[in-house]
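Presenting subunit A:
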Amino acid sequence: MQVNESSKEFKPCIVAFCCNWCSYAGADLAGSNRLSYPADVKIIRVPCSCRVNPLFILRAFQRGADGVILCGCHPGDCHYTTGNYYARRRMTMLFSMLDYLGIEKERTRVEWVSAAEGAKFAATMNDFISTVQSLGENRKLRDLRCKE
Partner candidate 1 sequence: MHKIGVFVCWCGSNIAATVDVKAVAEAASKEPCVVYATDYQYMCSESGQNLIIDAIKEHNLTGVVICSCSPRMHETTFRKAAQKAGLNPYMVEIANIREQCSWIHKDMAEATAKAIVLARAAIAKVQLNKPLIAGESEVTKRCLVIGGGIAGIQTALDVAEAGFPVDIVEKKPTIGGKMAQLDKTFPTLDCAACILTPRMVEAGAHENITLHTYSEVEEVSGFVGNFTVKIRKKARKVKMDLCTGCGLCTEKCPMKKQPNEFNMGLDKRGAIYIPFAQAVPKVPVIDVEACLKFKTGKCGICSKVCTAGAIDYEQQDEIIEQKYGAIVLATGFDQIKPTKFGELGYSQYPDVVTSLEYERLMNAAGPTKGHLLRPSDGKPPKEIVFVQCVGSRGQSCRDKSYCSKVCCMYTAKHAILTKDHYPDTNIHVFYIDERTPGKNFDEFYRRAVEQYGVDYIKGQVGKVYEENGKLMVQGSDLLANEQITLAADMVVLAAAIEPDKTARSLGTMLTASMDTNDFFTEAHAKLRPVESPTAGVFLSGMCQGPKDIPETVSQAGAAAVKVIGLLTKDKLLGNPCVAHSDEMLCNGCSQCARVCPYGAITYVDKEFRVPGPKRVETRRVAVVNEAVCQGCGACTVTCPSTAMDLKGFSNRQIMSEVDAICK
Partner candidate 2 sequence: MSSVNNEREEILRMSGVDPTKCMKCGKCSGTCPAFDAMEYHPHQFVSMVNKGNIEPLKQSNAIWQCLSCFACMERCPRDVKPAKLIEAVRLTVIREQGMNHLESENVPCMLDPELPQQAIVSAFRKYSK
Partner candidate 3 sequence: MVYSYYPGCTLKTKAKDLDMYARKSAEALGITLEEIPEWQCCGGVYPQAQDEIATKLSSVRTLNSAKEAGNDLVTVCSACHHVLKRVNDDMANNEYIRTRANNYMELEEPYAGETKVLHYLELLRDVVGFDELKKKVVNPLKGKKIAAYYGCLLLRPSGVMGLDDPEDPSIMEDFIKALGATPVVYPFRNECCGGYVTLQDQSLAQKKSNKVLGSAEAQGAEMVITACPLCMYNLKNNGTEHDLPVVYFTEILAEALGVK
């Protein structure tokens, strides 16, 4: 019980990269429909999921993020035709590397959310946050020099 309560207290820092055309619009729709998810998620807008360099994700972990999620258009629906396929492949590589390093791969995730899926966006965030919460604070990748 004690453990449960303290994990509820834990407010993870979560970075969400959202592509401008689908997922960012989906996040806006979640807002318009007042579908809530915890304030722990902060969204960074990128033109396309393929703009996200795996280094950005590592940087986030290094700077103290507890979870990083990448959202893009559904496969086949990319505004730039093929961007999300590149993103998917790159993230697969990154995730297997994280796995190899012993970082819980549940701290990272790729999700496809369309501009019409406000509800899915909120549900995805809620689910991701509870996953990260159950993992607790990210210590392994955090660069102690960056901690204030």
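Candidates were picked such that all candidates are chains of the complex that A comes from, given by their letters.
In this section, a residue touches a chain if its C-beta (ideal position, glycine included) is under 8 Å from a C-beta of that chain, and two chains touch if they have at least 3 such contacts; residues count from 1.
This one's a predicted model, so the numbers in the text were calculated from it and none came from an experiment.
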Out of the listed chains 1, 2 or 3, which is the one touching subunit A within the complex?
1
Residue ranges of subunit A touching candidate 1 (in the complex, touch as defined)
13, 15, 20-22, 24-25, 27-28, 30-32, 34-37, 39, 42-48, 50-56, 59-60, 63-65, 73, 76-83, 86, 90, 114-117, 122, 148
